[in-house]
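For this depiction, one protein chain was excluded, whereas all remaining protein chains were kept in their positions.
So, subunit A:
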Amino acid sequence: MANTLRLYLTCIRNTLEAAMCLQNFPCQEVERHNKPEVELKTSPELLLNPVLICRNEAEKCLIETSINSLRISLKVKQADELENILTKKFLRFLSMRAEAFQVLRRKPVQGYDISFLITNYHYEDMQKHKLIDFIVQFMEDIDKEISELKMSVNTRGRLVATEFLKQFI
């Protein structure tokens, strides 16, 4: 299990290293505007082919690149209903506080749980390899956090059930 995760993350890292070549590019359609082309998708010549990396049916990563921006969308594994609600709650919580992360998108792309938008400005302010490290670390941390949350909820339920049944004895 750990091996497949390693391979999946390595594949994403290599793809990001190849795809993250961003430069400033003013908008071709509106004067004095500078927009992330990956969001608009009005000029096909400015877009690269999107890359979809699937670990399994439930987990996948979509990397869409353009000349001045890069969008990474993640679908996190959800084994059961409890993981499903915990993932939704947690990722929605993070998305609502996207300004703290700078590169996080407020609303995920349809069909995915969370999305990042990296523009050329972020690319200038931050180092490329550190940015990629952050994204990969974020993915690992999310998985770990959701597993821990699920275990904590089940442990709490067990303790409360024990306390309830003690009253009958």
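The rule is simple: contacts are C-beta pairs under 8 Å (C-beta built on N, C-alpha and C of every residue); 3 or more make two chains touch, one makes a residue touch a chain; residues count from 1.
We take it that contacts and distances are computed from a predicted model.
A chain of the complex is left out here; the name its UniProt entry carries, from "Globin domain-containing protein", "Auxin-responsive protein", "Transcription factor IIIB 50 kDa subunit" or "Arp2/3 complex 34 kDa subunit", is "Arp2/3 complex 34 kDa subunit". Although one chain is not drawn, the whole complex shows that of A:3, A:110 or A:127 it is A:127 that touches it.
Contact with the undisplayed chain is limited, among A:2, A:30 or A:169, to A:169.
Listed by residue number, the positions of subunit A touching the unshown chain are 81-82, 84-86, 89-90, 93-94, 97, 100-102, 125-127, 130-131, 133-134, 137-138, 141, 145, 149, 152-154, 156-158, 160-162, 164-165, 167-169.
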